[in-house]
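Got a structure for you, written out below as structure tokens; questions coming shortly.
Only one protein chain is missing; all other protein chains are in place.
What follows is chain A.
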Amino acid sequence: MLRAKTQLISHSLKGKWYSTVAKSAEYKLTCGLEIHTQLNTVNKLFSASTNNPFESISHPNLNTSYFDIALPGTQPILNYEAVLFALKLALSMKSNVNLNSQFDRKHYFYGDQPQGYQITQHYHPFSTGGYLTLSKEFDSIKDTEKKINIIQLQIEQDTARSLHVHQSPLNKTSGEDILIDFNRSNVPLIELVTEPDFHDTLQIKAFIKKYQNLVRQLKISTGDLEAGSIRIDVNVSVNEHPRVELKNLPNTSSIIAAIDYEYQRQMQVLKDGRIEEDAHVETRAWDGTKTTVLRSKESAMDYRYMADPELPLITLDNDVLEEVAKTLSKSADEYIKDLMSEPYHLSMKDAKILTIQNEFNDLYNNEELRQYYVDTFKSYTKDSTASSKIVISWILHELLGNLKKLDIPLKLLSDNLLPPNKLANLLTLIHTKVISNANAKQLLFHILDEFKTSRCVKLEEIDFMTLVKKYDLQTTNNIDYASLEEGCNKILSEIKKPTMIEDIKSGKKKNSIKYLVGLGMRKYQGKIEAQEIETMFKKILHIK
């Protein structure tokens, strides 16, 4: 009802989510985030069983050790790879690493945690402080710059996955059966808590995107919200309204929609003067249309935190910080700035494609792609002063398009078939008009297709000039313009829709000339440059 009444919530526009709720200056929105990130370590946090929570769909409870399901007598052994990953994240966010952090037990009783407690870091978390800076330039927020401060990072274990099944025939009582899968149990998590520094949903959206890209760049998590690799709770408060913790937010659109709903709800509470009856911190769940009370917030005492007696402190030498810091690369913003500057001069859009990993896929990551581009660029511009725009255009549009189509990983391609210098050779042949753009595209697809058919094994070194000759793909150097004019006239005479010609001539459908050029390219098998054919059609049709 509230949703309909206030006409709120977000809409999807070309796949992007934006908030339609106008925030009133009188009612200030304040939000903080709690982000749980699954680390993609080889093994789990306190056992050496395989860390693959996504296997659970087909094989529940496959990756479970005695410890993961809390058989009596088992003890935790810390996986130090999780410590290394936490160090990378903490240092990237300028967070102060605690050289003596400790694990604590957080007690609660639920089927997803058979130990009766979760091992987390309560008293002495892994790191404190730090920040992530958002900007108008790179993150499309309203402010020129916005610093989001971090309260702390802590390492903890994930719980098992629960599936709720109502009124199962297996259960003769009126109870509810909960199916439990321990593949996720004991998977390492980092919980990141921000200060309540967010004041609009654009900042939240930008932070999530930036954080996802950071964990992907650091290769410490797949960073997927939908799959549950990152799970986000949001603390929302409007003016003096007590904080409300929002849960069950599976994706960015849910997060924005839930905040919008909660903003309207709390604003209404304040307007109606109902703050007294509503004045308690609570946890609410998002059900897709509204938020509903889950529970009143547990006090810290309820969890009976105690230091875990079975785990030693994580005591780190100072050199660990220095050495891990050396392994970190530049920030995404710095990479984007570099690519937009001398000598590359890329557009921000292209620079972002080479830098930000929007989705984790098996074919390439942004780091490999960026390196492939930089190496191809260097090779191409070594002996040429020609415009280098062809490099980014071919890599992003032709090469990536074909790799996705044929399902070929970029690294395999670069190692076994087409290293950057070879692609640069092909681009040089295009630039020097040895081969037309159209024929080069066909040639590239052909060699990639053959590579795929041969199961991507290393083939003999490619020589594009030899291939051009082999398949007779050279452009015609000495064009017989009279013959070309005759050929183009023949094409025009065969057009069955004379109105189309008129529309091209009158400028009504200017771009239809590309259709004619396409017919010409087919007729001359790509051996005459498209530009030459277009010029000839314009001459015949008296188009300036």
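FYI, a residue touches a chain if its C-beta (ideal position, glycine included) is under 8 Å from a C-beta of that chain, and two chains touch if they have at least 3 such contacts; residues count from 1.
Keep in mind that, in the parts below, contacts and distances are computed from a predicted model.
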item: Omitted chain, identified by the protein name its UniProt record gives, among "NEDD8-activating enzyme E1 catalytic subunit", "Glutamyl-tRNA(Gln) amidotransferase subunit F, mitochondrial", "GINS subunit domain-containing protein" or "Phosphatidylinositol-glycan biosynthesis class F protein"; value: "Glutamyl-tRNA(Gln) amidotransferase subunit F, mitochondrial"
item: Contact partner of the left-out chain, one of A:T37, A:Q102, A:Q266 or A:N437; value: A:Q102
item: Residue in contact with the excluded chain [from A:C31, A:V83 or A:I395]; value: A:V83
item: From A:N43, A:S95 or A:T291, residue that would touch the chain that is not displayed; value: A:N43
item: Given A:E176, A:E226, A:D287 or A:E486, the one touching the chain that is not displayed; value: A:E176
item: Chain A, residues in touch with the chain not shown (by the definition above); value: 42-43, 47-50, 59-66, 69, 77, 79-81, 83-84, 99-100, 102, 104, 111, 123-124, 162-163, 168, 170-171, 173-182, 306-307, 309, 312-317, 319-320, 322-324
